[in-house]
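One structure coming up, written as structure tokens, with questions to follow.
The complex appears here minus one protein chain, its other protein chains still in place.
What follows is subunit A.
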Amino acid sequence: MTRTVRFRLTRDQEALRAGVRELLTRRFGAEALRAAVQRRDLDRRLWRELGAAGFFALRVPEADGGVGLGLPEAVLAFEQAGRFLLPGPLVATHLAAGTVPGAAAGEVVVAAVDGVLVEWLAEADVVLGDVAKAVALTSVDPLTPLHRVPAPDGPEAAPDPVAVLLTAAEQLGTAVRVCELAVEHARTREQFGQPIGAFQAVKHLCAQILERTEPARAAVYAAAVTADPVDIAAARLLADEAAVRGARDCLQVHGGMGFTWESEVHLHLKRAWVRARRAGGGAQGAELLAADLAAEPA
């Protein structure tokens, strides 16, 4: 029997993931993250570097000057972006790369209305959607400025499945990262004369983060392969849960240190909250998945 490359990363995909990770480690490590929280503006130089690395043009056909890769590769890149808490309207700019001039290269920052929210409106060069009545919020996430716009009349429009999936990929990255942070802390922090990770109660919190992360990973990667809107909705719900609850558990494992501004844990939780409010998650995703079940008997 011939054996094909299976439902796992190809060498090229592993290399791409390593490349994005290397770039972000170098350009957006712990120091840069702290500085960004202080500054709270968008680092245009980093944005152009992302553009030059092909982050935005990843799925633009080679004939049009893009990288010519697909959704699986985009998902791997966005997972890393999520892991590093990379700020900026990444999804909107990535989606605009084929249509808005300058977006692919990272020369232009593109923001977009998503439901009743707009991320990074003030920093954007191009804004997609009606923002005439946009009002600034005091965003819970120090690295995601938010505006609110009135809800559109009529029924909720179906979101772009690719945007929903890329958000899921970012959430997956958060889930992976908070698992690492929780385990790292549980192994090193000592109380009662032993690492707290030796206590079963703490161990189980860490295990449950992984328990939510691995099914989410399988769902996100599979949805990237099938591009099926129902698969994407499933991936999104699982990834939202893995990120939000994972960050909560990670904070709990960190104890008092997790409650400080100094720790990076709260940044993961807050970003996960922001992403979970984007279109396609929550009740909207659950309804789509329910409708799929209620479809006429096969």
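Assume contacts are C-beta pairs under 8 Å (C-beta built on N, C-alpha and C of every residue); 3 or more make two chains touch, one makes a residue touch a chain; residues count from 1.
Here, contacts and distances are computed from a predicted model.
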{"item": "Identity of the absent chain, which is to be given by its UniProt protein name, from \"Extracellular solute-binding protein\", \"Acyl-CoA dehydrogenase\", \"Sugar ABC transporter permease\" or \"NADH-quinone oxidoreductase subunit M\"", "value": "\"Acyl-CoA dehydrogenase\""}
{"item": "From A:A15, A:A52 or A:A290, residue that would touch the chain that is not displayed", "value": "A:A290"}
{"item": "Contact with the hidden chain (one of A:G54, A:P72, A:G173 or A:G280)", "value": "A:P72"}
{"item": "Candidates A:D43, A:E119, A:E170 or A:D231 - the one touching the absent chain", "value": "A:D231"}
{"item": "Residue ranges of subunit A at the interface with the undisplayed chain", "value": "1-10, 13, 72, 179, 183, 186-187, 194-195, 197-200, 202-204, 206-208, 210-211, 214-219, 221-222, 224-226, 230-231, 233-235, 237-238, 283, 285-294, 297-298"}
